[in-house]
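Have a look at the structure below before the remarks.
Left out: one protein chain. Kept in place: all the others.
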Amino acid sequence: MNGQRRRIPLWQGHWLGLVLLAATLFAVPFVAALGGQAWVRIANFAILYVFLALGLNIVVGYAGLLDLGYVAFYAVGAYAYALLASPHFGIHLPFWVILPFGAGLACFFGVVLGAPTLKLRGDYLAIVTLGFGEIIRIFMNNLNAPINITNGAQGITLIDPIRIGDFSFSQTSTIFGVTLSGPQKYYFLLVALAILVIMVNMRLQDSRIGRAWQAIREDEVAAKACGINTRNIKLLAFAMGASFGGIAGGVFAAMQGFVSPESFSLMESITILSMVVLGGMGHIPGVILGAVLLTGLPEALRYGIEPLQKAAFGRMIIDPESLRMLVFGLALVLVMRFRPAGLWPSSLRRRELSETTD
Amino acid sequence: MDTLLQQLINGLTLGAVYALVALGYTMVYGIIGLINFAHGEVVMIGTMVAFTVIVFLAGSGMPPLVILGIGLLVAVAACMVLGWALERIAYRPLRHAPRLTPLITAIGMSIVLQNVAMIIWGRNYITFPPMIHKEIYELGGASFTNVQVAIVCLAALVMLGLTYLVQRTRIGMAMRATAENQQVALLMGVDINRVIAMAFVIGSALGALAGCMVGSYYEIAHYQMGFMLGLKAFTAAVLGGIGNMAGAMAGGLLLGVIEALGAGYIGDLTGDFLGSHYQDIFAFIVLIIVLMFRPSGLFGERTGDRA
Partner (left out) sequence: MNHVRIPGVLVVLAASVALIGCGKKEEPKAAAPAPAPAAAAPAPKPEMVVKIGHVAPLTGPIAHLGKDNENGARLAVEDANAKKLEIDGKVVKFELLGEDDQADPKTGTVVAQKLVDAKVAGVVGHLNSGTTIPASAIYNQAGLPQISPSATNPKYTQQGFNTTFRVMANDIQQGSVVGSYAVKDMGAKKVAIIDDRTAYGQGLADEVEKAAKAGGATIVAREFTNDKATDFKAILTKIKAKNPDVIFLGGMDAVGGPMLKQIKELGIKAKFTTGDGGCSPELIKLAGPASEGVICTQAGLPVDKLPNGQKFVEDFTKKYGQIQIYSPYSYDAVMVLVDAMKRANSADPVKYLPEVGKTSYDGVTGKVEFDEKGDIKNGAITVFEIKDGKLVTLKSEGGTAGAAAAPEAKK
């Protein structure tokens, strides 16, 4: 067990790999732009979801707490940004104030919502977190009266983009002779943030806290008996996951320039959870893969379904939009059917699974 | 007073439907500890099949009640097959997989079923043909229809029948044994696969029944109708203590009444700060409060850690 757990962090000793990785990451927005800026936007959302999925991975993958209301923290972060950087209240704070504030607020909500659920287990926890997610969304949708805070279902418009001095992320500009469009600039910002969250995830995985989470995931009673303060450790998982959600929300609000409650539906929570599970719970590369695939697949199908159907049947039989989500659903089922531990599970999980005879 | 009575009647009818759907969740959960997230979609398919049959037979000159009966039977049969297929395709191969895996297949199946329904029955709202002529009765200033009476009575009958099935028949005994301990039940000669398949089939049949009730009560159907209904029913099942049949029934009825009373009175109680726009969260707030004090729901036994 112990020998297996010790692993060399990704960034040590693999210089060639790292350089290649960096080069690929750098090339993505330019290669994607050849196919149109839409692909850059898709790449951006993919990274945003990587971010969210890794945040949720702390709660679900590491600590084993099934959270179906993760989108609530995403919403808190997005609304925090929207309210503090838009004409709605006439406040225009810079992003480096709001993003940490949003993260802190989401973290606070994480603890507040986590506290009553500490005693709950498994599916009871799932439904309560789901409830919290819906409660937050419904409040966002209705807090336009008696005092107009969130502007209700109409949402908040004209949110400031992320801006450093005169350098705005939403406009096209030329740096060192390279023309960068708005989405491309956001891409680099998102990659930087994603690298940050990946580092935190990796450091956490093998830290004392990470091991405590794992202990709780495997057997909470035993973990408690071993002297782990399960209450604090669980709250910490909620708080950390929530903070990442809050940051992602802030970036989302800045990127879109508009937020409304419909972006934070239950379906969004379910999608993020699917990314974590489909990729391989608790395994960072797996979760990244899950997020990239589930964001990219529906979009790729948008381009692919029509020619595919024509090739198969010679004409359009079913309108492509209905088929797109159908294929997406089928893919979820099939992947889980043939790779129950996820597409790219951690070696530890895989071993556990093959050993279980239950 | 008549308003309170009316709200109770509203809540009970809604609750009876929730209870039937909740039973479908709880039967499956009680036996294999799995949330069948696609159950709401089974209910939707039930409504849609009944709709198709009824529309097809509407011109045949048969008495309306017979047509409704045939529609109901076909829908129940179709959903039983669907439930069986769901178990075979999406759940049985994953019985020993990590606990969250079947959750994702369930979500996948529910997306598939929704889109299949959209392709077959179209995107538009469908008017469910009213087969029963609605009579409106008055009682102490409150009014209700014969359809509501039928729904509550039918739900009660089904629940009685199900209790009999689980408590008194061989298959019921096998189900209880499997729920208690799969391995031991296996050693005692219980065909586990059959029992689990039965749980899905019976749960889906109840879903179809609930679907027909929803269809004839609201006279409207849509391929997305299963999602919210399933969510509410699942909440009801957890409220009562998931895996516990009496709990599902009580949870369903309670949820229906809470929603009706919540929407009806909370605005007056809070000086219109919380109005009926928060209708959908009363259920969750009650659920959270109940679970804080009884972490396994109202009727749930304290079980070991399933996570």
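First chain written, first letter: the chains are A and B, and each begins at residue 1.
Following the convention adopted for this analysis, a contact is a pair of C-beta atoms (placed from the backbone, for glycine too) under 8 Å apart; a residue touches a chain by one contact, two chains touch by 3 or more.
Worth saying up front: this structure is predicted, and the values here are computed from it rather than measured.
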Chain not shown: contacting residue from B:Met62, B:Ala77, B:Ile220 or B:Leu269: B:Ile220
Candidates A:Asn57, A:Thr230, A:Ser243 or A:Ser263 - the one touching the absent chain: A:Ser263
Sites on chain A contacted by the missing partner chain, in the whole complex: 7-8, 10, 14, 17-18, 20-21, 24-25, 27-28, 31-32, 34-43, 45-46, 141-142, 144, 152-155, 157-158, 170-171, 182-183, 252, 256-260, 262-263, 285, 288-289, 292, 296, 299-300, 302-304, 307, 319, 321-322, 324-325, 344, 347
Missing-partner contacts on chain B, residue numbers: 3, 6-7, 10-11, 13-14, 115, 118, 122-125, 127, 130, 134, 136, 138, 143-145, 214, 218-220, 222, 224-225, 227-228, 259-264, 267, 272, 275-277, 279-280
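Going forward, only the chains that are shown with their structure count from here on.
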Residue ranges of chain B touching chain A (in the complex, touch as defined): 29, 35, 89-90, 93-94, 96-105, 107-112, 114-116, 118-119, 231, 234-235, 238, 242, 272-273, 277-278, 280-281, 283-285, 287-288, 291-292, 295-297, 305-307
Footprint of chain B on chain A - complex, ascending: 60, 64-66, 116-117, 119-128, 130-132, 134-135, 138, 141-142, 146, 217, 219-221, 266, 270, 273-274, 277-278, 281, 318, 322-323, 325-326, 328-333, 336-337, 340-341, 349, 353, 356, 358
